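Just one protein chain is left out here, and the rest sit where they should.
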């Protein structure tokens, strides 16, 4: 069995790289999908492809349309979703992707520091599993392969 | 024709009261549903019904389960959703509810100050309409009744 | 707003009568649906309508087909489901109805004595709210009407 | 053609091992998925991954969330489900999984001793096939490959 | 509670009139929907509305398109379906409508003489209830209103 | 029985007014929904509500978002859809709405002059009924109420 | 590209063998699924697996449950369905399977002699393509691979 797992969440730091390396070390048979992680490329992909836009709002709008194209397609191909929330970024899009996963019956693992429990309590209630670290999320994935 | 519209968003201030009064003044035939707007009641409803919990996390968890019960039921009965984002609160649950509405094919009106355009760009892309004020959202609703 | 709520669970004792009377006393605008509560009628409805059956298995089979007809139809018309588990009966059909409600996006309130927590833990995890008493379940319903 | 079949049911004894060996002897091209069969691991997986919990209820709750993550993911990947009920355990979760399979249009084979016919009659009515032994269930699977 | 029930089946004789009169005598709160029962009108409705057709096949094709428009719309508005099979007619369209009802999660009552058991066995297996007479079908409907 | 029918198609001329008057003369119990028929209002509704836009493309974009909000909401509330194509306008949006109706299992009546048969052949194949005049479309609706 | 196609229809004669051989000769990359074609085995599979039944009706019932298990599973794995009707058999189950395919958005090719046009007109209207011979059905399949 091979699983596809989408890694929703902010694109700062290298948390996805860390997660993938650890998964590899654990020999998990999982393909990880993710949003564009290069921050500038993600913000400017719209203008890069479609051309300069008249306003900053339009720049954001065309980039969002292409980033959502990518997310929708990859989410649809995934068996499960891991969504990570950190202290620094609001990441409403992560909550949006997590909720879309739930609506599509794709089980969700939520990673969040305990300090975010209160503002995330409704999403936590909808997630299938809530953990605090990348290692714990991988242990949950690993558990699916056991027996 | 009578519409049901769910008002997702933070529960501080009196934006829903303002919106309902203005809708009434416009003679819109709309029933508005909303989350519990009394902040403390929303936070403590779990302990109030189920009893004292061993940890603050558990207190949040039981309250979230009851608040989500309410939201899921009312969202299902709604024809459209208005989601309001303001400067002060992270409101991941609003993004979650907005995304659930989209997945259920209920058209979404997003109200947000222009200053939030960048962090909300992906949700804005998924919303059917984005506006900046309550009055604009009501004009959109009103437009559905015209002809 | 008027809600339809299906009351899944065993048909011994008078828990539904108690629940309905309390809901009436609370002025909740809720129509309650339920399975046939007269035990013998539920067990013999198949033979009563279709005629004597060659074996006890067949008697059960025809009654089950008619009881499930009723449940499927009423569940489909419901906005939410309350499922009650007690100490005495296995009631796999209650777990089946509760799971069907979840699959249909109808939020579920689970009522169970704390002593049943371990064998019900997976269903509890899927339920939107878990409580221990009828009064608590009604408080959850009542909360949906507040504001 | 290769099929994926989820084996729902209690995790005592070695019925799944027996079933898999017999399927292998019959050269059935079937991948079997199952819940965690090591009983203690299943009960403590929550605390093992997430850490010690304040109450026995919480211990159960976190384990259930991870066990349901596994079940939801594997059920979604399955073409059919076999659910086994035995005399000793209540296994409401098996009824829940069986009902979820039915809602997802995955045909269900129910294995139960004839003595359980009465309490299982509604689930039996919803199952696509009801048999009494593992061998019979495998004959049904085998029949799909014939011609 | 008021139910909508679609009466699928052949349009010869007056079985629907008999059924409706008996339902009225039983005070069942049910609206019955049905196909066009005037046989010639059903066969020629296409030419009547759209005009003369070049071939008998085309005449059938345009009538079928209008009859299916009616059936699809009324089936969608129904809570349950009764499908009657008799000895004389092939009525593949009844089997088609019955199967559509099942796919839409609308519970099906099949009425057929016992003599048709063998050729109808697969549909019988999919139906929620199988009976032999109109009176039995009405007793099943009546049972939904009891308690 | 009361039906809701959405009238998709161009917003030039007064075809909807004619259709509604004829339906009234026929005493059909039908509520008709439609897009904004005042052409300029439809084109400028975006700027009217949201404010002046930097480019003609943006003006169109915001108006389209509000017109689609209206269409999605009204289509969802409809039991059937009538889509009219005329000689003069490309009306890709009508084809889009018609296809959305089909995907939502809402039966479609297509009105088109015979001269458009070739370019509309694929949509005609998906429509439940194709006619050439408003009167014919109303006869189809009327047929649903007969018996 | 490889397609899975289910061959619904009666199990007399050797029409499926003929179809498969012709498809092979045309080098079509198609896996064909079908019901059990050995007539007696299909009728007695229930008793063979589950044991002797008290009545002929019960014998049919258990066989139908196993045949439908097979059909449901194979239909779900198919990309398209071919349904053949001949002069001799009522084959309500073929109409049932064809209608299920349509509900699942699997395009249907109907093969029928022209003489059956009238009784099959409603199913013909729902089918995506209607032809008279096996060769024509294969030409339609072949067309999907062209370009």
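For reference, chains read A, B, C, D, E, F and G in written order, and residue numbers begin at 1 within each chain.
Everything below uses one rule, namely that contacts are C-beta pairs under 8 Å (C-beta built on N, C-alpha and C of every residue); 3 or more make two chains touch, one makes a residue touch a chain.
Owing to the predicted nature of the structure, the values given are computational and were not obtained by experimental measurement.
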Touch criterion as defined above, residue of F:99, F:133 or F:147 at the omitted chain: F:99
Which of F:65, F:78 or F:128 contacts the chain that the document leaves out: F:65
Missing-partner contacts on chain E, residue numbers: 54-55, 58
Residues of chain G in contact with the chain not shown: 1, 3, 79-80, 105-107, 109, 128-132, 136, 139-140, 143-144, 146-147
Footprint left on chain A by the chain that the document does not show: 31, 33-34, 36-38, 41, 45, 48-50, 65-66, 68-70, 72-74, 76-77
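Throughout what follows, only the chains that are shown with their structure count from here on.
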Set of chains whose contacts include both chain E and chain D: C, G
Selected pair, out of B-F, A-B or E-G, that shares over half of its residue contact pairs with B-C: B-F
Chain A and chain F: spacing of chain centres that average the CA atoms, whole Å: 39
Chain E: positions in contact with at least two other chains: 65, 68
Chain contact graph, described as a line, ring, star, complete graph or other shape: other
